[in-house]
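Removed: one protein chain of the complex. Kept in place: all other protein chains.
And now, chain A:
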Amino acid sequence: MSDVFNLFLRAMFVENMPVTLFLGLCTFLALSRRPETAVGLGIAVIGAMGFTVPLNQLIYSAVLAPGALAWAGFPEIDLSYLSLIAFIGVIAAAVQLTEMVIDRYFPRTYAAFGVFLPLLTVNCAILAGSLFVVERKYGFVESVAFGFGSGAGFALAVVTLSAIRSRLAYADLPDGLRGLGIAFFLAGMMSLGFSSFAQMAAQ
């Protein structure tokens, strides 16, 4: 149990998706101008990663991994080269499905953060979560912890950055640095800060 919790903390702080692994940066920088949008995006990412990462792990171990089709009588087949297209298909379908369900039954929620849902398909952090699970050979329980941990780490980073940026709206910056430039410097400083978490989770 402590292993799983450790993995969760590790995914959230030590291997934080945007600031230490550079994943999902496009949405991280483009949608962090206001804290309200950042919170919506964070919730959407946690949901998407917590759902698609374990689902992709199941698909990989049951169908795509080398020798995984032994239960169907084809022990020599290796479909692992198809994993990328299967994963992105699952993510795109899950996002589309969530969007339709929310639109139909929770119109108010849809108005608040439905606009972020299509963006999740092209968020590299979500696809990378599934790919890391395969590369590091995580089991199902581990992949649940990893998915939620990475999602929470992304949410934490994006909300923090947006809080700093909304304050900086009143700062007197050099013209060329305003907007994107200063956001990079802030992300760099956050990355320095997050590197101090490196000792937190056991290796």
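We take it that a contact is a pair of C-beta atoms (placed from the backbone, for glycine too) under 8 Å apart; a residue touches a chain by one contact, two chains touch by 3 or more; residues count from 1.
Keep in mind that, in the parts below, contacts and distances are computed from a predicted model.
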Name per UniProt, for the chain absent here [options: "Na+-transporting NADH:ubiquinone oxidoreductase subunit D", "Cell division ATP-binding protein FtsE", "ABC transporter permease" or "ABC-type polar amino acid transport system ATPase subunit"]: "Na+-transporting NADH:ubiquinone oxidoreductase subunit D"
Listed residues A:Ala70, A:Ala111 or A:Leu177, member touching the removed chain: A:Leu177
Contacting the left-out chain in the complete assembly, out of A:Met12, A:Ile102, A:Leu127 or A:Val144: A:Leu127
For chain A, residues in touch with the removed chain: 19-26, 29-30, 81-82, 84-85, 88-89, 92-93, 96, 118, 121-124, 126-128, 131-132, 135, 169-170, 172, 174-185, 187-189, 191-192, 195
